[in-house]
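Only one protein chain is missing; all other protein chains are in place.
Our next item is subunit A:
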C-alpha cells in the first residue's frame, strides 16, 4: 500500500522536524513517497531523501508552488493521488490549508489532526478541544489525513532514497502572494522545542512579556502564549498555544499567568512535565500541573531565571 507524504515547506524551506514526525505516522500505513513541492526544491529533496524509511522522493519545482498557495498545491497533490491509498501531511498551517481542498477534489472526507493510527482505515482524533477522543473508520477509497506532530516521534536520518523529478499541475492563477511577515528568531521552534515557557494575560503588557522571554532564553526554551496574551498584543499570533493555535508536547511546559481554560489546555496537556505559576490558587491550570507554585509572577519568574541561569 502506497502513501504520499507532503514534506512541510515553510517559507520555501524544508521543515525536517514536522516532516520526520509525520513520516513516523505514514510509515505505519505503507510504503512512503515524500512529495517536496516548491519553487526550487533540489536541496530540500536531498534532505527529505535522508530520512529513514522514505522509499522515494518526488521533487516538484515550479514558480507557482513558491509560496505553497492552496490552489496549485492541491491541484498537484490531487493529480498524483491515483497512485496512493493514503495522503498524509503534518498538521501545519500549510497542510490544514491544502489537504481539505485535496480531499474535496477527490470526493473523500479529510481526517484532521490524527493522533493515533489503529489500522489503514481507522484513526483516532481529538474533538471538543481534546475533551474527547474519537475513533473513526473511513469508508473512502483514499484517506487524506493531517497528523499531530506532538503525538509522533521524529523519524531518524540515515536513509538514502532516490529522488525523482515531477511536474506541477496547471496553475489556476486564482491567488497571488503579497508578503510574509515572519519574525526571525534564534529560539527553538515552538512545536519542536524540549522546553516551552508560555505567558498569559497575567503578564499584563507587551513590555512585561520580556520577563517570559528572558526566562525562556536562559532555559533554551521556545516562547508560547495564551490567546488572551496574543489578543491583547503582548505576543505575536504564531506563539498561541491551544485548540486553535499550536499543539505542543515538550518535556517541560511552564505556564505563567495563564488560568488554564480548556482551549489552552488542548494545546499543551500532553506535555511530559507541566509547571504552573499563578497567583490564584484556584486557577484550573493547577489541575493539570505536575508542579504548581502560587506566587506573583513578577517575583517568581525573575527568581526562577536566576536559579536556572
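List of remarks:
The rule we apply is simple: a residue touches a chain if its C-beta (ideal position, glycine included) is under 8 Å from a C-beta of that chain, and two chains touch if they have at least 3 such contacts; residues count from 1.
Assume contacts and distances are computed from a predicted model.
A chain of this complex does not appear here, and its UniProt-recorded name among "C-type cytochrome", "3-isopropylmalate dehydratase large subunit", "Xanthine dehydrogenase YagS FAD-binding subunit" or "Electron transfer flavoprotein subunit beta" is "Electron transfer flavoprotein subunit beta". Within the full complex, the residue among A:134, A:160 or A:205 touching the omitted chain is A:134. Only one residue from A:24, A:112 or A:259 touches the chain missing from this view: A:112. Residue A:103 is the one among A:103, A:155, A:169 or A:193 that touches the chain not shown.
Taking the complete complex into account, residues 10-11, 67, 69-71, 74, 92-94, 96-105, 107-113, 122, 125-140, 172-183, 195, 219, 227, 230-231, 236-238, 243-244, 246, 251-252, 262-263, 269, 272-275, 286, 288-295, 300, 303-304, 307-308 of subunit A touch the chain not shown.
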